[in-house]
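Of the protein chains in this complex, one is absent; all others appear in place.
Showing subunit A:
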Amino acid sequence: MSAAKPLLELRAVRKTYGSGEAAMHALRGVSLQIEQGDFVAVMGPSGSGKSTCMNILGCMDQPTAGQYLFEDVDVGALTRDQRTLLRRHYLGFIFQGFNLLNRTSALENVELPLIYRGVGAGERRAAAKRALETVGLTGWEHHMPNELSGGQQQRVAIARAIVTQPLLLLADEPTGNLDSQRSREVMDLLTEFNRKDGITVVMVTHEADMAAYAKRIVHFRDGLIETDRATGNGS
């Protein structure tokens, strides 16, 4: 597991919001390595810096201090457009609130990342259909998000995240708005993508049940990593 170089590496990353008296230290020096093919669950109390860390891993935010290396590329040195291109080509996102485009069909939502990749219409449509099929939504292609249940919406969001076959899938509380049955379905999908397609998954969760699907659990507290242990799933 430690032979290959890591896919991601955080080196003493700090993130401070505001300055002076009002300064809020969300991350106080986080160092973390994640290998290709890993499945990491991030846990910790509210306000401990989990989302802040995910935003940095997702190249949407920059550390105040420290370094973030994505496949040996120093993300901190990239421009806004370069970071966007990194997201476009290598990352997939799943959000707690689904974040689908409303009044836009499930199929078109899944097609969206392919549009920005410049994939032609026919190929785009086919790939989006396949992705919806893998999340078990065949027949729902032309439904609008408001016509779908929460579980179905999250599966559309998952299809959108994996339709590009990303290297890394980032999910911030993907089951936060779902009941336990729907949550397990989502976790089964994530596990499957991790196992079968080798997609690296980093997921924030508050629930130990969900974290148990992962190969590794990282605990945050007050902007620092408190514990980091393997679950025994990854053998």
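Just so it is clear, a residue touches a chain if its C-beta (ideal position, glycine included) is under 8 Å from a C-beta of that chain, and two chains touch if they have at least 3 such contacts; residues count from 1.
We adopt the following convention: contacts and distances are computed from a predicted model.
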Subject >> The complex's invisible chain, by UniProt name, from "Xanthine dehydrogenase family protein subunit M", "ABC transporter permease", "Thiazole synthase" or "Fe-S oxidoreductase" >> reply: "ABC transporter permease"
Original post:
Who touches the missing chain here, A:Arg87, A:Arg155 or A:Arg216?
Top reply: A:Arg87
Subject >> Which of A:Ala23, A:Val73 or A:Leu101 contacts the chain that the document leaves out >> reply: A:Leu101
Original post:
Which residue numbers on subunit A touch the omitted chain?
Top reply: 55, 58, 60-61, 80-81, 84-85, 87-89, 93, 95, 99-101, 103, 112-113, 115-118, 160
